[in-house]
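Input: a single structure, listed below in structure tokens.
All protein chains but one are shown at their positions in the complex.
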Amino acid sequence: MHTTTPDTDDLIELRRDFHRHPEPGWCEFRTTVRIVEELECLGVDEIHVGPDALDSDERLGVPDGETLARWFERAEAETDRPDLLDRLAGGNTGVVAVLDRGAGPTIGLRVDIDALPITESTDADHWPASEGFRSTTEGYMHACGHDAHATFGIGVLETVLESDFEGTLKVFFQPSEELLGGGKAMAAGSHLEDVDHLLGAHVGLDRSTGTIVAGLDEALALSRFDITFEGESAHAGFAPNAGRNAVQALITAASNMYGIPRHAEGTTRVNVGELRSENAANVIADRATAKAEVRGGTTELMEYMRESVYRCLDSAATMHNCSVDVSVIGEAIRWDCDQQLVDLVADVTKGIDGVNDVIPRDTLGASEDATYLMRNVSRNGGTATYLGIGASNPSGHHTPRFDVDEAVLPIGVSVLSTSILELLA
Amino acid sequence: MHTTTPDTDDLIELRRDFHRHPEPGWCEFRTTVRIVEELECLGVDEIHVGPDALDSDERLGVPDGETLARWFERAEAETDRPDLLDRLAGGNTGVVAVLDRGAGPTIGLRVDIDALPITESTDADHWPASEGFRSTTEGYMHACGHDAHATFGIGVLETVLESDFEGTLKVFFQPSEELLGGGKAMAAGSHLEDVDHLLGAHVGLDRSTGTIVAGLDEALALSRFDITFEGESAHAGFAPNAGRNAVQALITAASNMYGIPRHAEGTTRVNVGELRSENAANVIADRATAKAEVRGGTTELMEYMRESVYRCLDSAATMHNCSVDVSVIGEAIRWDCDQQLVDLVADVTKGIDGVNDVIPRDTLGASEDATYLMRNVSRNGGTATYLGIGASNPSGHHTPRFDVDEAVLPIGVSVLSTSILELLA
Amino acid sequence: MHTTTPDTDDLIELRRDFHRHPEPGWCEFRTTVRIVEELECLGVDEIHVGPDALDSDERLGVPDGETLARWFERAEAETDRPDLLDRLAGGNTGVVAVLDRGAGPTIGLRVDIDALPITESTDADHWPASEGFRSTTEGYMHACGHDAHATFGIGVLETVLESDFEGTLKVFFQPSEELLGGGKAMAAGSHLEDVDHLLGAHVGLDRSTGTIVAGLDEALALSRFDITFEGESAHAGFAPNAGRNAVQALITAASNMYGIPRHAEGTTRVNVGELRSENAANVIADRATAKAEVRGGTTELMEYMRESVYRCLDSAATMHNCSVDVSVIGEAIRWDCDQQLVDLVADVTKGIDGVNDVIPRDTLGASEDATYLMRNVSRNGGTATYLGIGASNPSGHHTPRFDVDEAVLPIGVSVLSTSILELLA
Partner (left out) sequence: MHTTTPDTDDLIELRRDFHRHPEPGWCEFRTTVRIVEELECLGVDEIHVGPDALDSDERLGVPDGETLARWFERAEAETDRPDLLDRLAGGNTGVVAVLDRGAGPTIGLRVDIDALPITESTDADHWPASEGFRSTTEGYMHACGHDAHATFGIGVLETVLESDFEGTLKVFFQPSEELLGGGKAMAAGSHLEDVDHLLGAHVGLDRSTGTIVAGLDEALALSRFDITFEGESAHAGFAPNAGRNAVQALITAASNMYGIPRHAEGTTRVNVGELRSENAANVIADRATAKAEVRGGTTELMEYMRESVYRCLDSAATMHNCSVDVSVIGEAIRWDCDQQLVDLVADVTKGIDGVNDVIPRDTLGASEDATYLMRNVSRNGGTATYLGIGASNPSGHHTPRFDVDEAVLPIGVSVLSTSILELLA
């Protein structure tokens, strides 16, 4: 099969534009606008944004209003699409783009679009710095390649648009993957329901340009919590009994969380990374907060840990006459790739220009909320896989000097669109 | 006022009989029979035993059926009063004796009758050993002078019986003081209701023979618990998650019990003395038990601690999916002596033969459940005091060589009966 | 005895100047300069500042360099005494002023000069606001009357200076009382060594203007800690064992600190008010900090608690392979007033204008590090007392609307200088 991929320079320009404007989860206002403008240019059949793209009620970890407002204002200043922005207000970012060519299978492609709270390197040998497309938002950075992922999405649409096919292609531009906040909501949206085959993809991951993994999986399932204990303050010297000590509740909960029994079925994890009680030494704490997470080798193991954590928190609050509020601010399940689809991708990928190594299957080595979309497609009788698109990186993911070898852009678009067209054939 | 006290030899014989046959709380079957026989001899007006003497439902720390049966059988062998024993079955020990001489005030005297699980010394210079009245029940001993207390009760009845008075004298022979199990039940019985003035007394307490304290108080209030966590066992290697770990529940509870906030109002105490989980190292514990106690400088402080302990236990059980059962097996409140009655006792005591030092008021330095009776009398508008009757001891209370200087027997009877007759006058 | 107190308007002006420029502990640069300027005006015999006033090595809780620098720069801008400021650099605030009139007793007066991190009220009916002497440093406030105390120090010097006496008066203007950081250092300085009689004083404390307490004591001894656990971070999902978890160390320590056994000798307290670990949920914490305190009904009880806390901290660090650093950032012992001096003060105070109620002795109800000075004087064979100078306040100490009834200024000066002159007589 022969496909016409977009001009590489255009892909590079687009990726650099995304790179210049990193936005964290649920704040991808400018990113969403830019994607929509590209889609309008291409003339895709349907463009769904915000609440039309995903199930807003299922969003996890949406920032507070003040944070959203700050990013929204920044996007207002940087774009000229108030009509579009209005539909995104309140953290309703994300897009689903549809090419509908009538009867035939429905293929989904899921890419993610958010950035990280990392200050990008200014080193002279950091390519984005030397080439002038370093982050313009200090403290934030595309340090995990989602700028390339969004570019893949546009590039694939352009490629498929120019091909002959019958059926439907839907590209899911998912917000808030880094905090595992968007996958569940995107999976719960209506657009995924009729997808027969789903592809996801990630660049880099310590594989060099030209290497393709047809199926990455075995991610640890994960759940992250924001925890707030509320009690009542009192003077530690003159009325210690009059307080309801949120610090005692928190340390009892945390201590018991670390002690949740290991599970015979496999890997479990638990951690309390952040603790905070801001009372003076002489004040019985009326408030103590924590950020914690649990993981599991399977979704069920993560759920076992999550339920155990809830029990620890609730009981510790009761024990110390406090109340506790727990919010899940991010969650990912484990879902593995379908062998059939892995085989197809491995097969069509071999002949593609620039691809010099095709690994059928490997472990992801991280958590991913694309798994929600994969699960739903599989449950509906479809198949799904999550590709690794090698890209030689000078520095690890989530570091200030991370960068993506731009040679990956046409390769990724080609691998994904070739697979999609094969499925549509 | 002149009173005729009983013959000292008779008092000594009686005390030695009690000493020879020590019985622990709620197992004072033989002791109760012997008391009743004495009362019958004296011809007191009313003798109430068992459920007629106290409120059975309020008994704390009644031993299990097997223990009760063992002591009951021993009493059957040692006495010849099956009719009487039948009324005591199930741990219904204790007596209330009444002298009713018509109109006039009602005076109460409370003495306790139980012994301790201590093996009595066989040393040649231990008086009960050398004189042949050492405990005949190995492992149990009157090591706190309740043999003298019971003798005081009989001696006072005999004395008052021979005196002229109008009114009523009630002597409360209370079971199970050592475990603080009987005071609450005795106080809840109907006989205390019309008592106008109540006396209690304790021998020894590091004061020598001839010293009388007219009012002992400031005891720490106390509550003791039997705690049982029940979970579910599982193999620690192959199914750790399948268990519900009673050990984890217990250690979480105990750790938080020690951390119950100190109280601004005064002294609080908490301790877990006994822990027990008898599972093998490779078994998730399905059962773990503990014996614990709390104390307070006031009844309210003890109650604050008790409520906090309950919360720790319940929450820790919930946290680890276990159930918990807590029984209060002993409890004492704080109740202080009435100054008016202390003054009266101090006054009449001064002239008594053998009394060479009268201390108006001192601290008890231990917990006492006579406080329940004192509180109820006070609440009904009466007055109460708890006397210290000095008795030179060769060794401390609750030790294998404890003994009571028998010279205290006529002194105690005289001090108590003189005070009572003064109140009846 | 008749004394000429300073002009009340001058006292008010001086107090308001202090009030306008509140500075926290060890940052009283401007305050110290103003005091010195007053002393120079009065012509006192000796003025010792900074390291000459106290033992710098014994200072507790000195802020970090950046904080000191910020307050120092502010004082540079507000004063014109670079020579003097140079000697105060690095948190060397405080003054000892000496009037030396040859042979005779040496009397000490200790006053404190620091302010609190409280934002002062702007309410129209808040006197400092309406009268225009509200704090000019947002976020800081003289909310405990130390502005009045410093004024007392100057006023007393002026009064005594104008009187006939033989002997020596030393006024100790102590920094950092609020954080209990300065008393120990002031006591350790050389100027206290020959003091025969020491007076300290506090305004307000819920007593109205005209009430004088000749001896306030029974303060809880107190020790405050800054605690830092350091471990090693690791990825909570992929290398939980590779970390050394500072959060686990901290919660184990804190949990056991709350469980430090109560003490038979009296009141003990422990509290962890602040917890902080700023790691993300997926990071094993490499650092966790806390602010904690212990108290005791006596110095020994506080020391028992402090030693127990150290053991908890060190052991918990070892247990989790972490290190721990503990700094005592504030400490106060308990030291009670000498009856002899209390009697003298009570006696001379009765006749003073404006004084309508003299209470011989009462409890302080707070911790105070003047106790260090009192102890040292007593140990040297002298006597010490700590006076309460009633001042009707519209709002409690340490609140944004706290104020001092300025009528107290001449009363306080009079009470203190009369007592001092009596001692010098």
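Some observations on this one:
Should a chain be cited, it is by its letter among A, B and C, assigned in written order, with residues numbered from 1 in that chain.
The rule is short, and it goes like this: contacts are C-beta pairs under 8 Å (C-beta built on N, C-alpha and C of every residue); 3 or more make two chains touch, one makes a residue touch a chain.
Keep in mind that what you see is a predicted model, and the values were worked out from it rather than measured.
Among C:32, C:79, C:151 or C:252, the one in contact with the hidden chain is C:252.
Considering the full assembly, B:293 is the residue among B:158, B:293 or B:368 that touches the omitted chain. Across the entire complex, the residue among C:101, C:263 or C:276 in touch with the chain not shown is C:263. Interface note: of C:119, C:321 or C:378, the residue touching the hidden chain in the full complex is C:321. Looking at chain B, the residues touching the absent chain are 220, 222, 224-225, 236-238, 240, 247-248, 250-252, 254-255, 258, 269-285, 288, 291-293, 295, 365, 367. Where chain A meets the chain that is not shown, the touching residues are 255, 258-259, 261-262, 267-270.
Within the complete assembly, residues 238-243, 245, 248, 252, 255-256, 259, 261-265, 284, 304, 311-312, 314-316, 318-321 of chain C touch the chain that is not shown.
Going forward, only the chains that are shown with their structure count from here on.
Among the inter-chain contacts, the highest number of C-beta pairs connects A-C. One inter-chain figure worth recording: chain A and chain B are separated by 69 Å, centre to centre, where each centre is the mean of the chain's CA atoms.
Centres computed as Cα averages put chain B at a distance of 52 Å from chain C. Within chain B, contacts with two or more other chains are made by residues 255, 259, 261-262.
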